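Note that one protein chain of the assembly has been removed; the remaining protein chains are unaltered in position.
By written order: A and B. Residues from 1 in each chain.
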Amino acid sequence: MTETSNREEGAADEATVVDPRRLHEAARIAEALVFASANPVSENYIADRLPVGVDVQHVMRELRSLYSGRGVNLVRVDDHWAFRTAPDLSFVIRTDETEVRKLSRAALEVLSIIAYHQPVTRAEIEDIRGVQTSKGTLDVLMEAGWVRFRGRRRTPGRPVTFGTTKDFLDHFGLEELRDLPGLDELKGAGLLSGRIPANFQVPMPLAEDELAEDEDPITQFDLEELGLLTPGGKEDE
Amino acid sequence: MTETSNREEGAADEATVVDPRRLHEAARIAEALVFASANPVSENYIADRLPVGVDVQHVMRELRSLYSGRGVNLVRVDDHWAFRTAPDLSFVIRTDETEVRKLSRAALEVLSIIAYHQPVTRAEIEDIRGVQTSKGTLDVLMEAGWVRFRGRRRTPGRPVTFGTTKDFLDHFGLEELRDLPGLDELKGAGLLSGRIPANFQVPMPLAEDELAEDEDPITQFDLEELGLLTPGGKEDE
Partner (left out) sequence: MQVSGSKVQKAKRPDEAPMDQLWQDGDARGTHEESLVVDIAGFEGPLDLLLHLARTQKVDLARISVLALAEQYLAFVESARQVRIELAADYLVMAAWLAYLKSRLLIPRQVKDDGPSGEEMAASLAFRLKRLEAMRDAATRLINRNRLGRDVFARGAPEHIPTERRSGFDATLYDLLNAYASLRQRHAVTQVTIEKRSVWSLADAREVLYRLIGVMDDWTALDHFLLRYMTDPSERATAIASSFAASLEMVREGRVEIRQEGAFQPIYLRRSNRADAPREEEAADGD
């Protein structure tokens, strides 16, 4: 909490009445108020919260010049104050970023079923969920990079099986699929209530590189045959 | 992570030669990046966006000291950086709508046990509290984003373990877990290991070793009188 000496000069006009310590404190308050507010803050609102006898306009002018050369500027809009990224730096903030989207409830459900029940076919996913799964949901999960085609079930129709990816483990902070909590642990954590039937089971997922007994590995040929293109493969790159 | 650390090493040497203009520019960028986000921004993320050859740690240290006396401070949370209002100004900023999550006594107790003992299993939490954890408790803490499944203990039964999150550190203003209040004393007193420490004696003042005014130092004789023999007393074992 040391005072900045250069302030004293600028404050010359009021300096006779306000001591620099008070002024510095006022600046800290104004700064914090504007920073924490979701909307631009009116000058009156700030003034009400400053120590008595401190001129709000003076304080704000000081603050504005303090921030003028910095990465963040204090700007005034209609008697309201707000912090904004310095215009010349907007490129750092918006470049490569795509907006991060929240996964829909449906997508979360499908993803969790795939995680626990893999290798699992689409029909099985629908059976567990009790509703049809739109193709879009699986696409989203593929796009996210968390779900992949694992193989094909050796049953009539040779349905494709789904599984999770390495990125899935990374994202959710799991070392291996076996780290997913089991029935007792979900119960213990309060995620499942005690009111579940005795035969209720939470499967222990198969490791990602392990094939089930009735599963064939998926090949490029399969993908082409099915008219499936690995997502992300074409679009962005 | 590994790539950046290489870079940092190399950059550290150059830091002295980097011209101040470049450094100032880097500081502006870092400032803008951290300022623009409500959540802590990872050091790697910042480093990726700084001019080549600038040491991110150096820049952040400089920025931290620049903001140290101000109304908004730069704080570090687990290799991430964030701007936060200065704690002494809370009275100005707090409004009636301001509210933090209220925790039950049980939830708070479980939270601190997880924080100090992590990674910790549910059975261990219950062992420390001597009572079953009610279903909702862990759920509440996980929903708050303060507690997470960490993995599994490499012991028979492979129980899942719990730990705290970055949000936990951020919420309680901790730079890292080592900053947990009283951690060293608790460790020193053997209170964080599952087993009774070898030198554990029944009689031991709780936090501090000073005796209250109305207390005499305890002696072996007193203990016998109380019907207690310390396990450490039998030295022949």
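Quick note on the criterion: contacts are C-beta pairs under 8 Å (C-beta built on N, C-alpha and C of every residue); 3 or more make two chains touch, one makes a residue touch a chain.
Since this is a predicted model, take the numbers as computed values, not measurements.
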Which of A:36, A:59 or A:206 contacts the chain that the document leaves out: A:36
For chain A, residues in touch with the removed chain: 32, 35-39, 82-85, 93-94, 97-103, 105, 108-109, 111-113, 115-116, 128-130, 140, 143-146, 167, 171-174, 180-181, 186, 189, 191-197, 200, 202
Where the missing chain touches chain B, by residue: 33, 35-39, 41-42, 44-45, 48, 82-87, 90, 93-94, 98-100, 103, 105-106, 108-109, 111-113, 115-116, 123, 126-132, 142-143, 145, 148-149, 155-157, 170-174, 180-182, 186, 189, 191, 194-196, 200-207, 212, 215, 218, 222, 226-231, 233
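We take it that only the chains that are shown with their structure count from here on.
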Euclidean distance of C-alpha centroids - chain A vs chain B, Å: 22
Chain B partner contacts - residues on chain A that touch it in the complex: 1-2, 27-33, 35-36, 49, 69-72, 83, 85-86, 89, 92-93, 173-175, 178-179, 181-182, 185, 187-191, 193-194
Chain A contact footprint on chain B (complex, rising order): 27-33, 35-36, 49, 69-72, 83, 85-86, 89, 92-93, 122, 133-140, 142, 148-152, 158-160
